[in-house]
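One structure below.
Left out: one protein chain. Kept in place: all the others.
On to chain A.
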Amino acid sequence: MSDETTPLSPPEEDEALAAELALGLLDGAEAEAAVRRLQDDPRFAAAVRAWQERLAHLAEGLVPVMAPARARQNIRERLGHAVPPLSTDPGARTAWWRGPVGAILGLAAVAAVALLLVLPGLRDGAPDPAVPGYQAQLVAADADLAVSATARGREMEVALERGPAPAGRDWEIWWIEPEGGAVISIGLVPREGVLRLTLPEGLELEDGVQIALSDEPEGGSPTGVATGPVVAVAPLTRL
């Protein structure tokens, strides 16, 4: 590249600075000056926003990874949402935490969650029979591990029937799209009870999807990609 030693022109300097600010590459006085400039220089601010839009496409390509249900519960508690609101909109669909379960959420969150797991159908009412259901039965080769997965619409449930992961390990659940498509972590097999989840954007229930379990460190793969051996795999088949 012949231009490697030519100094950047002032407009190029501004553009590079906007990119660096959007990327978080500046520090110290340089960062402070750039942040101040955002307030006074609309063109510079627009350039920074354009870089944020441009670069966000990189993140849109990341494989979604479901967070454990306790993350949502913690957010609710930290925002003070884990108590029933004083008034509800009668036209709105009853959110599950506003129902009978909401009344006991003042108790320990763990107790509330445990109760939810044994009260089926609270979340969305009866399943719609028009939407096809799917299921997968995951059994390890030595049959010491059995996990069932059922899904309908965007809702999925995963239950351990036998064979919890050893101490310090977790079984991680993977969604494998048909024909060599994406492999997406959808959570960890619960040690007891049922894991309920909503399928993330981009995942569609269809023939050919497989569910797999891999052996991972406690809390799941640290990278979002399976690191341990796959202990069971099964296709999702129509109920």
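By definition in this document, contacts are C-beta pairs under 8 Å (C-beta built on N, C-alpha and C of every residue); 3 or more make two chains touch, one makes a residue touch a chain; residues count from 1.
We adopt the following convention: contacts and distances are computed from a predicted model.
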{"item": "Per UniProt, the name of the complex member that is left out, chosen from \"Metal ABC transporter ATP-binding protein\", \"Transcriptional regulator\", \"Sarcosine oxidase subunit alpha\" or \"RNA polymerase sigma-70 factor, ECF subfamily\"", "value": "\"RNA polymerase sigma-70 factor, ECF subfamily\""}
{"item": "Interface residues of chain A (partner: the chain not displayed)", "value": "1, 3-4, 8, 12, 15-16, 19-28, 31-32, 34-35, 38-39, 42, 45-46, 48-49, 51-68, 71-72, 74-75, 78-79, 81, 85, 89, 92-93, 95, 181-184, 198, 200-202, 219-225"}
